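Here it is: the structure, laid out below.
Just one protein chain is left out here, and the rest sit where they should.
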Amino acid sequence: MLEKLKEAVYAANIDLVTKGIVIYTWGNVSGIDREKGVIVIKPSGIEYNCMSPEDMVVVDLKTGKKVEGKWNPSSDTPTHLELYRKYMNIGGIVHTHSTNAVAFAQAGLSILALGTTHADYFYGNIPCTRELRKDEVDDAYEINTGKVIIETIEQLKFDPMSIPGIVVKNHGPFTWGENPADAVYKAVVMEKIAEMNIKTLMLNPDARIAKYLLDKHYCRKHGENAYYGQK
Amino acid sequence: MLEKLKEAVYAANIDLVTKGIVIYTWGNVSGIDREKGVIVIKPSGIEYNCMSPEDMVVVDLKTGKKVEGKWNPSSDTPTHLELYRKYMNIGGIVHTHSTNAVAFAQAGLSILALGTTHADYFYGNIPCTRELRKDEVDDAYEINTGKVIIETIEQLKFDPMSIPGIVVKNHGPFTWGENPADAVYKAVVMEKIAEMNIKTLMLNPDARIAKYLLDKHYCRKHGENAYYGQK
Amino acid sequence: MLEKLKEAVYAANIDLVTKGIVIYTWGNVSGIDREKGVIVIKPSGIEYNCMSPEDMVVVDLKTGKKVEGKWNPSSDTPTHLELYRKYMNIGGIVHTHSTNAVAFAQAGLSILALGTTHADYFYGNIPCTRELRKDEVDDAYEINTGKVIIETIEQLKFDPMSIPGIVVKNHGPFTWGENPADAVYKAVVMEKIAEMNIKTLMLNPDARIAKYLLDKHYCRKHGENAYYGQK
Partner (left out) sequence: MLEKLKEAVYAANIDLVTKGIVIYTWGNVSGIDREKGVIVIKPSGIEYNCMSPEDMVVVDLKTGKKVEGKWNPSSDTPTHLELYRKYMNIGGIVHTHSTNAVAFAQAGLSILALGTTHADYFYGNIPCTRELRKDEVDDAYEINTGKVIIETIEQLKFDPMSIPGIVVKNHGPFTWGENPADAVYKAVVMEKIAEMNIKTLMLNPDARIAKYLLDKHYCRKHGENAYYGQK
């Protein structure tokens, strides 16, 4: 069952390596079948070049239990599940340790919107979560990672589909999208704009973008008045 | 019609990827046939590896209307047209989001001439435009992007063929040249000297080049007294 | 004799180049056969693409004398031997001049634990040794390099298998592991987290990680309560 989704999740995981944002086992991608109420996710600790689509693991959305697959699912599965349960529009999720986005996570800083490259994909600053407390780390750490992402989104009151990613403090980036491939696309973009931002801030620590330019570029590509591309 | 120009524009677009300054759809190249009064430009939002020369779009220089092609032209087409209309020597234009040049655009800083690598291609600082006002962004944004490039060139009173590029504030680099391939060449050079500049400024924020060395290197390669190469 | 170990040491040396952390002859890997009391190590000054497994050199653990092989062993062999003699769990050792780890060595700074990428592999800061004194450099330099690594580990009282690497002041990184391939893995990870750290410190010089998050991530992958991967 779920052959197409397994293939899509597998291909998205491989794409992380092809795009150069993941080495070894430093990333995972999942996708969801909301009708069947299951997600498909990378197995834990398996190297990308040793996997095939049938190695992907199927996990029940509600219970978090493995439904199918010979391997353990990614240890980050509970984080993915929290996000899928809360936000119905998310179809794919990615977690990586890509260098420049991790730098912001480790610095505890948001990736500020500084230019149109950012605005084309993320409608505002990409926030950094607060630090997890000791009790949140000691127990149910991966669930609490999902919860602190949700807490950040809810406190800042933004639509997660308009800012499809976040950095978790001292950890790294999570991105999401309509499907696994789209979530990978956002992960690659976030890594690139994080690199641009570090260089920009070295040149000018006070760099900022005008709100109306952010609006323009985001809405040029998204929503009913979009006119970028072939729609 | 225009088979050769389509081929040249197509090849120049692909070269952006080959040279490593563009990912996904983050760049566009155009070329002009001044006799026929048309430009040929990349279609909007199409990935490079899915294109062939016949996917290039033909647009009328005066009206800005599509003359031929199954796709919408790049959303940046009005910017290209403004530049072609103003400067008769421009034969090709490139826009990218290359990392280091974008860093200067986001920082709102000119790429200062600091060395002979710069002077071999750009006869002076590569300016950063002023920020566009809200009204300029809300209406006719792409046209106004072209206008602010022209405004910058005219205010600084330089020949756009001697400094064949600019960074648009909070946006990114535009370069131009005698033809599409030449404009790509300038885009790659600008990205490289932007990288050199960031590293130079980290080592020495007061770095500068003597005007006479700038003169020497530019004139060694350009103009009637040039003696570089095989002329 | 020792065909399998020679093959493993050879493959690990080649992997340094494949992973992009070594150019020319800027690295060496060794492995140990504790039963036979010998180590196998890269020959000195031989380029990686000119080697084959039979070029690896066999050296006696106790005496440090060459036992087999047509070449001189790596000039760093005495450093490797010191570490193998002191720490019985070390099965492979790597020394490189990888760029970002060398930057910390040259700066005389430890690679602080700042995030979970670090914590997944190194259970605490990766220390930088003190500077060697003139007498330690003039005589028995390579032995003293090993001794200062051991001195650092003993003074800081950590288990070298839980922090499997160090940077030697003004020199570069050494890593170790259960076998040659594992030591290379740690060398690649150290280089990557060193790059992350430099960028993090540029964004926020006060960046730190909570001890309980360090504990969590290290213990998620190591020890009896590990739940990462397929164990």
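Every chain is named by a letter (A, B and C) in the order it is written, and numbering of its residues begins at 1.
Here, a contact is a pair of C-beta atoms (placed from the backbone, for glycine too) under 8 Å apart; a residue touches a chain by one contact, two chains touch by 3 or more.
Just so it is clear, the structure is predicted and the values come from calculations on it, not from any experiment.
Enquirer: According to the contact rule at the top, which chains on display are touched by the left-out chain?
Expert: Looking at the entire complex, the absent chain's contacts are B, C.
Enquirer: Which one touches the absent chain: C:Asp33, C:Glu131, C:Glu178 or C:Asp215?
Expert: The single option touching the absent chain is C:Glu131.
Enquirer: Which one touches the absent chain: C:Asn100, C:Asn125 or C:Thr152?
Expert: Only one listed residue reaches the unshown chain, and that is C:Asn100.
Enquirer: Under the stated touch rule, tell me which residues of subunit C contact the chain that is not displayed.
Expert: 23-24, 26, 43-46, 71-72, 75, 97, 99-100, 102-109, 131-132, 134, 137-138, 141, 170-172, 198, 201-202
Enquirer: Give me the subunit B residues in contact with the hidden chain, please.
Expert: Here the touching residues of subunit B are 114-117, 185, 188-189, 192, 195-197, 199-200, 202-204, 207, 209-210, 212-213, 216, 220, 227-230.
Basically, only the chains that are shown with their structure count from here on.
Enquirer: Rounded to the nearest 5 degrees, what is the angle of the rotation relating the C-alpha atoms of subunit A to those of subunit C?
Expert: 90
Enquirer: From the C-alpha centre of subunit B to that of subunit C, how far is it in Å?
Expert: The mean C-alpha positions of subunit B and subunit C differ by 46 Å.
Enquirer: Starting from the mean Cα coordinates of subunit A and subunit B, work out the distance between those two points in Å.
Expert: From the centre of subunit A to the centre of subunit B is 33 Å.
Enquirer: Which residues of subunit A are in contact with two or more other chains?
Expert: Residues 202 of subunit A each touch two or more of the other chains.
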